[in-house]
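Below are the structure tokens for one structure; questions will follow.
The excerpt is restricted to a subset of chains, each kept in its original location.
Chain IDs A and B follow the sequence of writing; residue 1 opens each chain.
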Amino acid sequence: MRPTDRERPVIGFLTDFGLDGAAATCRAVILSICRDAQIVDIAHSVRKYAIRDGGFLLRFALPYFPVGVHVAVVDPGVGTRRRPIGIRTRRGDVLIGPDNGLLIPPAEALGGIEEVRELTNRELWLPVTTSTFHGRDIFAPVAGHLANGDGTFEVVGPIIDAADVVRLPEPEAATTDGAIETVVTYVDSFGNVRLAGGADELASAFGELVDGQPLAVEFGGDPPLHESSQYGTTFGAVPTGASLVYVDSLGNLAMADNQGNLAARLGIGHDRPVRISRA
Amino acid sequence: MRPTDRERPVIGFLTDFGLDGAAATCRAVILSICRDAQIVDIAHSVRKYAIRDGGFLLRFALPYFPVGVHVAVVDPGVGTRRRPIGIRTRRGDVLIGPDNGLLIPPAEALGGIEEVRELTNRELWLPVTTSTFHGRDIFAPVAGHLANGDGTFEVVGPIIDAADVVRLPEPEAATTDGAIETVVTYVDSFGNVRLAGGADELASAFGELVDGQPLAVEFGGDPPLHESSQYGTTFGAVPTGASLVYVDSLGNLAMADNQGNLAARLGIGHDRPVRISRA
């Protein structure tokens, strides 16, 4: 099939490689193989080695992509025995990356895992591979070949039992009548703080909430940090600089300052325990 | 019309979303609708909520784009009553974004406003919209549909009187014989400082200038800051590390250090008053 006779493949691409050439090299490898690809860089300034941040961002972005082949590389174990894998999702995507838990959250957001294969077919790799740059040598070319239609998913290598794939513990929210115990899962570039749990936990703890409902938030630590906040459906529901508890555009429980940076103001980072209760 | 039978649409895209996935999600939404678009990311690390910085960058970049549909989102009022709008420029572009002043400078640089419409046609939006991410839910899909030729500009919603659109006060330069009173409008990534006014103000205040003409610059504040500078047509007209007053590539009055960072050296930020006079 000539590239101009088909719909152009859209390839999502996420790494922690930073902005100094490594991700570009991978893009060039993909385009060398699949010239008409539309590569969408999801993020390359993911916190170094932060597999969970990468998984969060993939889960955030990929459901809005067309079905396609997507590549993700946050890979502290590059060159060790961790396996390079591909996951076919129920939605029909193929996710390419390391077997370290990175691909699980997006796979679940794309309908769940249908099939996992280990990338072993060296015909799809670059002719020379190194032990420190599998993004360029293995993941990018495999994705390029699949996006280009050079064979179907089966060609990448043998099936792995989905139960054997590495999974990271998923942060969870616990609710009681009147409170949610949760944890910071991601801090975005606005300083908005995403938390485990979502609208269900909010309803379970507090019933129906209206804009302006006062909420007491305690960030764990020694000493703990207390923030007087309120529920809001939109940033503008609270005064400029004030904080709100809201459900973000992905359905996560979240906190933000209206036109401010809550994480910087309070010094909040990922994994911080959070307790939200009626004020 | 099949995508391969037409010239590929070029879509300029600017936000203050940062580099962690939100802009990529919008790109994916656009490509889901208009697969062959050439999306050009103008900037996504615009200072958060800095509508005027966004307007400056759009005015800087868009005149060099082909006529097209362009999207800009610096939107502290997302989810409140501020209107989502589209502006058709005299040059023929359509600018999509919030009605908060962001789109006015580029519209003026693209020939002026021809027509403004409120985005109300939900058939062009994502099926589910949230109150915190209109970039993804409204602006990106509307732009994608227009770029794809899914109807003309009229389809987005009803006309708004251009006089009712939000405009921000425009910083201005005042000249007397022998001096310019102006203000810092933007600090770029080199630390070069863009000022209100341009070549006309320079000629009005000083007549014809030649490279090396000494100029005294006073940055307002308490105490004010004095910088001995000189006029130059190019950075290399002054010694390495020395400052010059010049007309930038867009026609703005500007100051820079040759191979240095003037803004960092002097601690100059946006909105700082500046007085330039003969030394």
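Convention: contacts are C-beta pairs under 8 Å (C-beta built on N, C-alpha and C of every residue); 3 or more make two chains touch, one makes a residue touch a chain.
All of these numbers come straight from a predicted model, not from anything done at the bench.
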item: Copy count of the single sequence across the entire complex, 2 present; value: 3
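What we mean here is this: only the chains that are shown with their structure count from here on.
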item: Computed distance of Cα centres, chain B from chain A, in Å; value: 31
item: Chain B-touching residues of chain A, taken from the complex the two chains share; value: 4-5, 7-8, 10, 12, 14, 38, 40-46, 57, 60-62, 64-66, 188-190, 233-237, 246, 248-249, 258-259, 261
item: Touching residues on chain B, where the partner in the complex is chain A; value: 3-4, 17-22, 24-25, 27-29, 31-32, 35-36, 48-49, 76-80, 130-133, 136-137
